[in-house]
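Sharing a structure with you now.
Removed: one protein chain of the complex. Kept in place: all other protein chains.
Moving on, here comes subunit A:
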Amino acid sequence: MKKQAKKVVLALMASALMLATACGSNAGTNSETGTNAGTNSGGGDKPITLRMAWWGSEARHEYTKKVIDLYKTKNPNVTIEVEYANYDDYWKKIAPQAAANELPDIMQIDTGYYAQYAGKGQLADLTPYFGKEIDVTNISENALNGGKLGDGVFGMNLGVNSLGFQYDPATLAKAGIDSIPENWSWDDYLSIAAKAKENGIYIDGGMRAEVFFGYYLRTVGKKLYNDAGNGLGYEDDQLFVDFFGKLADLVKSGAAPTPDTLAQIKGVEDDMTVKGTQVGVWQWSNQFVALQQAVNRPMEIAPMLNPGAKEGLYLKPSMFFSISKNSKAKEEAAKFINFFVNDAEANKLILGERGVPVSSVIKEELKPLLSPEQVQVFDYVAWSEANSSPMDPVDPIGAIEVFASLKSLTEQLNYGQISAEDAAKKFRSEAENVLKKNK
C-alpha cells in the first residue's frame, strides 16, 4: 500500500510538472525593448522612455517598428518600448494593465472599446495638445471629432474607413450578372442574390450584425443607441424584423451560406470568395487590400444599398492612438502621435494600412506610391466623403456585450431556431439590460 501511495505521489508530481511546463510555454509575449538607434547628441534633451502598444497583423508589426526606429533616429533621447499582439490577445493584455494602472503611454484603441476606456477615465484628453504638440492644420474637424466623447477627444484618429461591398467581377459574371447597378437598392440586391443562387453561387457571407444593422437604422433616420448611451436608439422592433428577416430569408433560400457552412471555414484557403463560389464580402475598406491579395483577381467596391445610402453611410475612424491618463510623458507621447499622423516619411512606411490618412497633405503625398488596390480604397473613401453623413456618437460602454448578444441572436435566427420577431424582442431586453447601467 505504501509503495502504491508513493507511486501515486510520483505520478502526480510528474503530471504537475508537465502541466507547469505546458502552461509556461503558452505565456510567451511579444515584448521587446528598442534600443537607441541614433548616436548624435540630442542637444541636451533628457532621456525619455515611452511604452507603446498596438494590435495587428505581422505586416503591421513590422512597419510600425520601422516607423518607431525612424522616430528614434530623429529623436535620439527617446526610447520606445513596444508591445504588440493580435486583436483578441491585445485586449486581454490591456485590461489587466488598466486595472493595475499600468497602461502604456501610447495605446491603440478602436471604437468598440473606446468608451470603456475613455469613459472610465483611463485616457488623457488630447484637446490641449491639438495645435501644439499635435499639428491639426491639415486634418478636418470631422476626422478629429471621430474620437469625441463628452467634451474631450481621447483618441487621435489614425485613418478613416468606409463600408462597401467588395466583390469579384469574374464571379459576378459567372453568376450570370453583367454588373452591379450604379445606385443599387435592396430590391436589386435581393434579385441579384436570387439569380446568383440559380447559378450555384452565393451572393455574400452575410453582413456583420452590429455594423450593418447600425447602417440600416441610419438609412431610416434612427440609431443603434440613444444619445445618452443608456438604451437603444430605435423604438420600433419592426426595423429589426425587416433587416434581419431579409438576411435570414437569403440564408433560408440558399442565396447566402448557412451558419454551419461558415463555421467550417478554416482559413483563407476555404474562403468562398477566394474559391470563386461567392460574389463578395460586405466589410470595411481597410480590409480590401488583404482580400484582393487572397483572391488574386481584380476586385471592385460597390457602394451601400439604397434607399438612404447617403444618410446611412459614414466614415469611421479605423482606430485611434490614445495617451493613458497615468502617462508621465504625455507631451512626448503626443509628439510621437504627431509624427505618426503628419510625417511624410513615416506615412510612406504606413501606406494607409491603418485606414486612409486623416491629413489631406499626407493623402496627396502617398498617391503616387500606392498600388492599384490601395488607390481603389483611397478613391472609394474619397467618394464616400462626399456621399455620407456624420458618424453617430461613439459606441457606449457595454457595446461589446450588446454586440455579443446581437451576434448570438442573429446566429439563432439564421439557424432557424428563433423567429425574427422573438429575436427583436429578446435583443431589446438583453441590450437594455446591459445599457441601463450607463445612467
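Keep this in mind: contacts are C-beta pairs under 8 Å (C-beta built on N, C-alpha and C of every residue); 3 or more make two chains touch, one makes a residue touch a chain; residues count from 1.
Simple rule for what comes next: contacts and distances are computed from a predicted model.
Student: Unshown chain, UniProt name, "YjgN family protein", "Succinate dehydrogenase/fumarate reductase iron-sulfur subunit", "Membrane protein" or "Multiple sugar transport system permease protein"?
Tutor: The record for the missing subunit names the protein "Multiple sugar transport system permease protein".
Student: Which of A:91, A:130 or A:383 sits in contact with the chain that's absent?
Tutor: Missing-chain contact among the listed residues: A:91.
Student: Which listed residue (A:59, A:99, A:173 or A:228) would be found touching the missing chain in the intact complex?
Tutor: Of these options, the touching residue for the absent chain is A:99.
Student: Residues of subunit A in contact with the chain that isn't shown?
Tutor: The missing chain touches subunit A at positions 1, 3-4, 7-8, 10-12, 14-15, 18, 21-23, 25-26, 88, 91-92, 95-96, 98-99, 116-117, 120-122, 258-264, 266, 270, 398, 400-401, 404, 408, 411-412, 415, 417, 433, 437.
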